[in-house]
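Every protein chain but one is kept in place in this view of the complex.
Just so it is clear, A and B label the chains in written order, and each chain counts residues from 1 on its own.
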Amino acid sequence: MNALELNGLCKRWPGFSLEDVTLALPAGCILGLVGENGAGKTTTIKLILNMLRADGGSATVLGQDAAALDKNDVGVVLDEAGLPQGLNPGQIGRIMSGIFRNWDAACYARYLDRFELPHGKPYKAFSRGMKMKLAIAIALSHNARLLVLDEPTGGLDPVVRDEIVELFSEFTRDADRAVLISSHIVSDLEKLCDYIAFLHKGRLVLFEEKDALLERYGLLRCDASALDAIDPGAVVGRRDSAYGAEAIVRRGAAPAGLALSPVGLEELFIFMTKGAR
Amino acid sequence: MKGLLQKEFYQLWGWWLVSLGIFLAVSTLSGTSFYAVFAILMAGMLPGSMLSQDEQCRWDSYAGALPVSRAQLVAAKYLIALILIGTAWLLACVTQAIRLGLFTREWVLYVTFSLGVGLLCPSLLLPILFKFGSTKGRVAYLIGLGALFGVVAALSVSAEDGMAFLGYLQAHAALFPLVSAALFAVSWRLSVAFYQRREL
Partner (left out) sequence: MNIFIDNKSGEPIYSQICTQLKNQILSGALREDEALPSIRNLAKDLRISVITTKRAYEELEREGFLYTIPAKGSFVAPKNVELLREENLKKIEAHLGEVARLAAACGLDRAELIEMFETLTEESL
């Protein structure tokens, strides 16, 4: 069963439109949403959560239309977390227990301790990292089946990010659950995701299994003329300098003598974005 | 739903109790009923300013991702309005009874009018804020504040003045809160309809 299915999803605003986004996230998997600022990641997430009305296409979440979705099953972290300023985590926990059907107060308390969030300190005194951690604690404490995360690791140092990414990975040890995560921090997504979707200016440029994607391409460093000789359809993007050229090329398209080094997700996207401009 | 009301309480209660205390003390000590009526009016304004606060801290967005319906989010504000206005009104009635005497004409008039006026304020402001958001609705907010301030000033009475005025209105006194209550209910329905169309 698919945890999430988007079919031709569209949203139009003056000055920006999200067009024809189609993808599917099977249960038990993690989907990473990448794209530059303004590419449409937050719009896509809001359409999934029925916070915006689609202008076309459909979104099916946990088997139901997005408009009929029971949000008790969805754990959400939004960019700019959005909790009331003057309240402390203890109060927020009590509020959430009156909102979520399956709120687990013991689980929430454990996360607060694990993240070292003081129960009595008001939210407005929290650093950005602490605010994110609190939102994550809430999202993980009500037995959700799907996590929808919009930039959940912003403001966190690498050690904490690694820990949090590990938490999200553990979430899908259970094959019934799934995660959708949008992030700028591509290295987190590379560790975590099974699928990658790349949004650029409101269009879905790519939706693939992450490992297959990384296996398909390699980084080629050679002189510019050798690069010119390769079929342009196999070249994802190139960078020329005074000392030669480098490009991301589909394996198999490079001539036999030239070695391709493995390419990381971040490099792939930088080259793809620059190539698309 | 219960969680939503709890949120409003956590944000309000300390501040509200203190304000009520101050207003009522001042109104009992002063010669007019102005301050007590003002407390009731302020109670009516508070849900609007809570909405504004919600928008500033992006709670309104976040709440859109929680398992609460738009209708419940609207209900939380209207119920809070009723609770705040109700408590202010009851305490004002008690303190004014001390000053004007229980069940006197002035007191009855005061009781019905202040309730009517108190309910009026949120009924008029909340649908505007739910439809347009507090940044655009702020203009209406300020106009409403100014207009009602003027109404309160016009309505506040000292024991001697306005007896004739009171006498005239007393005949129609019972109607005013009923009309206001009906308006409140209509406003609630309208707000739900507006907010369900809002994009977050």
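Definition applied: a residue touches a chain if its C-beta (ideal position, glycine included) is under 8 Å from a C-beta of that chain, and two chains touch if they have at least 3 such contacts.
Please read all numbers here as calculations on a predicted model, not as lab measurements.
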item: Chains still shown that are in contact with the chain withheld from the display; value: A
item: Touch with the omitted chain, as defined above, among A:Val21, A:Leu156 or A:Cys193; value: A:Cys193
item: Hidden partner chain, touching residue among A:Met1, A:Ala68 or A:Ala175; value: A:Ala175
item: Residues belonging to subunit A that touch the chain removed from view; value: 28-29, 169-170, 172-173, 175, 191, 193-194, 209-212, 215, 218, 260-262
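FYI, only the chains that are shown with their structure count from here on.
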item: Between subunit A and subunit B, centroid-to-centroid distance (C-alpha), Å; value: 44
item: Touching residues (chain side subunit A, partner subunit B) in the complex; value: 46, 49-53, 70-72, 74, 76, 78, 80-87, 91, 94-101, 148
item: Subunit B to subunit A touching residues, read off their complex; value: 1-7, 10-11, 53-54, 57-68, 199-200
